[in-house]
Every structure is written in structure tokens, then in C-alpha cells.
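Here the complex is missing one protein chain, while the rest keep their positions.
Then we have chain A:
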Amino acid sequence: MAASAPGAASTSKAVASDAKDGDTKDVQKPIAALEEDDEFEDFPVEDWTEEDTQLPGGNTHLWEESWDDDDTNDEFSVQLKEELKRVGKK
């Protein structure tokens, strides 16, 4: 899996472990093929209207703006709180 993408772990883990016994080639090939061509592609049409630029789902909410959803209960945060308590007591 040397050539796997950084976090490919998250998406390809399942596939990779399934294939461990036998043909890992099949798993690696598509990755290699994807890597080959990192070029900006020619558009099949020369020009288009604004309508043709609208992605489904629109362009909003694509970047994290809000910090309201601060999750203070994930494992890391809980651990942090414990740690801070310990420091505070010293």
C-alpha cells in the first residue's frame, strides 16, 4: 500500500483488508491510474452560461464558518478537560 493516498486509509481500508489474501493488484491499480493524470482537462464545450456552473447543492456551506457546533464531548475534548482538572489541582 505504499502508493496509497494519505488518508486513503479511511476509504480504502475496508477494501484493502478484504483483498489482503489475494489480489492486491486489483486494489492498487485504480489508485495508480488516478495518480497518473493530474492535469486540468480540456472542457468538452468551449463556452457555457451561468446556469451551467451551478453545482447541485449550490456553493454555500462548503467552508466551515461557524464555530457554534463546538463539540466539547468528543473523546479528545473529554480527555483534555480531565487533564486540565489535574493541572488545576496541583
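Note that contacts are C-beta pairs under 8 Å (C-beta built on N, C-alpha and C of every residue); 3 or more make two chains touch, one makes a residue touch a chain; residues count from 1.
Methods note: contacts and distances are computed from a predicted model.
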"Protein CSN12 homolog", "Eukaryotic translation initiation factor 3 subunit I", "NEDD8-activating enzyme E1 catalytic subunit" or "MMS19 nucleotide excision repair protein" - which is the UniProt name of the missing chain: "Protein CSN12 homolog"
In chain A, positions touching the absent partner: 3, 5-12, 34-35, 38-43, 45-48, 52-57, 59, 61-68, 70, 72, 74, 76-77, 79-81, 83-84, 86-88, 90
